[in-house]
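Below you'll find the structure I mean.
Only one protein chain is missing; all other protein chains are in place.
Let's turn to subunit A:
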Amino acid sequence: MSGDGEELSVRMARYVAAEERSAPPSRVDPALAVLRGRERRRRRVWTVTAAAAAVVLSAGSLAVLRDGGGAGPAEVPSVLPTATGRPGQGAPMTGRTVLEVPARFGWLPESVSAVEYRSGPGGSDVVALVGPASGVGGRGGGQFLLTAFPEGVTPDVDPLIGAGDGLRIGAPPVNGQEAYWVSSSDPAFAAATNLLRFRGADGIWYQLESSGLSEADRQSVPLRIAAGVVPGRYVPPMPLALSSLPADTVVTRASLRRSVPDGAAWRAEVGFQQDGSHYVTVSAERGGGSGSVAPVPEPGVCASGGGVRRCVEEVQPGSGAGATLPVWLNRVVARGPDEGAWSADVLP
């Protein structure tokens, strides 16, 4: 490298250093990557299983979606909608709340054992978890992931999906509103993915991604779940709060998981980034440890009382007296197991 190349190197380094001084706090959260990464690995197992089934049933999985599913496969529109988007992206939250989702589930199949509301760098969503009825920890049997596109955005279908062309396949209307399946000419992808988009009564487009369904349920269950979705932003009451927050601390994510149908088991988490590099996750869950879905985090600390276990964990030790785990734990206020005492206001 010489001449312009060397000068460009110097200028880029100075440029990014100058820009960094006025940059907003980072919302990158390694702990969230672990959570989402685990989900993807679980879903990959489903994908591999379904793809194998697709090879065996080489008759073509698109026919599965077409049978009784609507108008049959349609070509990708030659003229894309004027506005496109992807689900789950929202504006940063302000005020004392940390968790807001675009909609709520209504009807869910009996196999669902928990519902989780989540927000983070990628936006917010609601996921219904299928699995053994083991409280908030029931996992491993598939899931229903509900996201929303930004208001005013009509989503298009990506031209390339999997190893084939993206396809928009007509679906029966959901509550009288337009709906379609997103699929691919790649049979393996089509067999493994179950993506329904539908317009809500509020005009917003929603997306329901289902996994773990039998072939018999692949259309009927998502359509019924979609019909029961309650559109509109929802700020769930949280069972924990923070009594104080140190300076230079930002919220990176939040979640609340509750068992279905009674909601008796629950777990709330809020992720923070302190001083740009100290990642802390505070949590509260029902119970004092017995039957707890999560082991004592390592490295982390927990305290139990009043029927609630509070925990704090970190990625790396922070610097300064205000960054230690015991200090963080003291900031976490549990609101008790009585839902009536919960509040959407979490931050001080």
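The working rule: a contact is a pair of C-beta atoms (placed from the backbone, for glycine too) under 8 Å apart; a residue touches a chain by one contact, two chains touch by 3 or more; residues count from 1.
The rule is simple: contacts and distances are computed from a predicted model.
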| item | value |
| --- | --- |
| Protein name, per the UniProt record, of whichever chain is missing from view ("PadR family transcriptional regulator", "RNA polymerase sigma24 factor", "Cyclase" or "Penicillin-binding protein 2") | "RNA polymerase sigma24 factor" |
| Given A:F189, A:W266, A:Y279 or A:W328, the one touching the chain that is not displayed | A:Y279 |
| Interface with the unshown chain - residue positions in subunit A | 1-5, 7-9, 11-16, 18-24, 26-34, 36-38, 40-41, 44, 83-86, 120-122, 158, 160, 276-277, 279, 298, 315-316 |
